[in-house]
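Would you mind keeping the following structure in view while I ask a few things?
Of the protein chains in this complex, one is absent; all others appear in place.
All chains are identified by letter, namely A, B and C, in their written order; residue positions are counted from 1 within each chain.
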Amino acid sequence: MTIQVKFFASLKEQLQLADTEIEHAQTVEDVWNTVTDKADRPDNIIVAVNLEYAQFDSPVNTGDEVAFFPPVTGG
Amino acid sequence: MTIQVKFFASLKEQLQLADTEIEHAQTVEDVWNTVTDKADRPDNIIVAVNLEYAQFDSPVNTGDEVAFFPPVTGG
Amino acid sequence: MPSYIIEKPLDPWQAISEHQEKMQLDTQFGATATFVGTMRDFNDNSDVSAMTLEHYPAMTQHYLDKLIAEASEKWDLLDVLIIHRVGDILPSQAIMLIACWSAHRKASLDACSWLIEELKHRAPFWKKETRPDGDRWVAENTDGF
Partner (left out) sequence: MPSYIIEKPLDPWQAISEHQEKMQLDTQFGATATFVGTMRDFNDNSDVSAMTLEHYPAMTQHYLDKLIAEASEKWDLLDVLIIHRVGDILPSQAIMLIACWSAHRKASLDACSWLIEELKHRAPFWKKETRPDGDRWVAENTDGF
């Protein structure tokens, strides 16, 4: 079991990171630091864990899907 | 020139009066008293003069169209 | 920004679609809010098998046009369409439609809600329902709940 990590829209282009997976993380912040090599976080970045909005201090477990994206602009 | 008088919907049925015309009136109240032979006015009766909502003390002139009707229920 | 009073059955979605196709503004509007009123087969806990809508033709047309003019002053609207039926109506048939087109969503949504309330309270239409115990004039419009 791993943690799936996804990026969307402008954030994905800015970071130039592909979707990936990692082995271990305690929190969303750990995930961010691992996959971006501790890049600065844009102010308005949004995070979801298992399809629900979460915070950077939200816990993460193996098997989870963690997504990072900019403010939504649909509708 | 006369004053045209119209009734609509439930009010027309209650009063059993046809649309009519009268010669003289100073106010809407005069019109009502003339055409209904001073019948009691239902509480919620509405009046229009020349297609605009008016009051019983609104002035009336020859050539005007005066209408009496119950609360509107369209839409 | 037309309003129509009609006696024949109305397909509201087709009417909106046809009106929109004729608009010269099809790349300017970003938002369309609509409201369609449809006849139910019950009201106030009674079955209703048919309805007749009476109106005051000259005043009704005047009021629909006036409501559209007032809405256009209050909000930035690119177009408005109101169609209201009169005469005999059966359950599941559309009674009326309001459609508002604007660049941004708030104008069309707010204008549409405002127009239906104003129409209900100011446009001279009267509903008479056919119920199991006879015909009955609808006494008053509700608050919409």
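By our rule, contacts are C-beta pairs under 8 Å (C-beta built on N, C-alpha and C of every residue); 3 or more make two chains touch, one makes a residue touch a chain.
What you see is a predicted model, and the numbers here were worked out from it, not measured in a lab.
The hidden chain, counted over the whole complex, makes contact with A, C. Across the entire complex, the residue among C:10, C:53, C:116 or C:138 in touch with the chain not shown is C:116.
Only one of C:33, C:64, C:123 or C:138 touches the chain withheld from this view, namely C:33.
In the full complex, chain C makes contact with the omitted chain through residues 11-14, 16-17, 20, 26-42, 91-92, 103-109, 112-113, 116, 142-145. Where chain A meets the chain that is not shown, the touching residues are 6, 8-10, 13, 44, 48, 51, 53, 67, 69-75.
Criterion: only the chains that are shown with their structure count from here on.
We define each chain's centre as the mean of its Cα atoms; on that basis chain A and chain B are separated by 71 Å.
Chain A and chain C have Cα centroids separated by 48 Å.
Within chain A, no positions touching two or more other chains are listed.
In chain C, no residue touches at least two other chains.
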